[in-house]
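One structure coming up, written as structure tokens, with questions to follow.
Right after this comes chain A.
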Amino acid sequence: DQLEDIKAAGKIVTATDMHYAPFDMLNNGTYEGMTKDLFDEVAKEIGVEPVYQDIPWTAELPGLEVGKFDIVIAPVTITPERLERYSFTPPIADATVALVKAAGNDEMTAPEDIAGKTVGVQQGTAQFRQLQAYGETLGGVDVKEYGTTDEAYADLATGRLDAVAGSLPNLTYLVKNRPETFAKFEPAQFGEPTYFAWVLRREEESETLLAAIEDAMAKMTEDGRVEAIQTKWLGSYTELPATAPGQ
Partner candidate 1 sequence: MDWDVLRQYAPILLRGFGITILAWAFGTVFGMALGLVISLAQRYGARPVRWVLQAYIEVVRGTPFLVQLFVLYYGGPLVGLRLDALPAGLVGLTIYGSPYFAEIFRSGFDAVPPGQAEAARAIGMAEPAIVRRILLPLGLVSALPALVNFSIILTKETVILSVITVPELMYQVQRMSTETFRYLEANLVLALFFWGLVELISRGGRRLETRITRHLLERPGHG
Partner candidate 2 sequence: MADASSVEIRGVDKFYGSFQALSAIDLSVPPGKVTCLIGPSGSGKSTLLRCINFLEVYDSGEIRIDGRMIGYDAPGGRRMSGGALRRMRQSIGMVFQQFNLWPHMTARENVAEGLLRVRRLRRAEAMARAEAALEKVGLGDRMDNHPARLSGGQQQRVAIARAIAMEPRLMLFDEPTSALDPELVGEVLGVMKTLAGEGMTMVVVTHEMGFAAHVADRVAFMDRGELVAVDTPEAILTRPEDPRIQSFLRTFHERNSF
């Protein structure tokens, strides 16, 4: 059983892509961010030491499947396709898709203004699906896919893109850091509400670990630790479901 193994070893091995602000960041070589604060507490509740590893996104799920780590703590958007293959922990943040544009671009304000424009998005993400679906309702949006959101932001800065779609927390952090270059839409969000959560292998072995994490997070929500952490990194608190919706 995975939980027993972890406790016997005294540590839980995690993987995340340490460049997705404000969840996972490297600040002068030190790992920090909302994910870390949350998972530190979760590990404390379970009674093990967390081991943090920086793994590029493309290698995370394959590595999880062959047992290179116990859990992927990168914020992963919960989608029906992924639910078929993986187990999700309770949500850690709102992942609803939102839009940014270049600062000083007054031509567009609301999301529907992207009709007929070129919008960048990270390849293969839930945000991509939602942007595409939304584009169709608007009668066509030229969607351009990038390997990471950072490249999409760079192309927005060069003027090749009119807007970039991403998760709200990430966009908020971007605009906070470079207000001279980027600005949010009003309102920023569109589409279905979705959530970020952590990922476990979908197997019997992992069920007790999932239960332990669910318990820990429920406890943390209750005693206000989640609220404190969210406020620290996102500037506000949103109440989240106690288990992964749809699981």
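On the choice of candidates, all candidates are chains of the complex that A comes from, given by their letters.
To be clear about the criterion, a contact is a pair of C-beta atoms (placed from the backbone, for glycine too) under 8 Å apart; a residue touches a chain by one contact, two chains touch by 3 or more; residues count from 1.
As the structure is a prediction and not an experimental result, all values here were calculated from the model.
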Candidate from 1 or 2 that touches chain A, complex-wide: 1
Residues of chain A that touch candidate 1 when the two form their complex: 58, 61-62, 65, 81-82, 85, 123-125, 144-147, 151, 154-155, 157-160
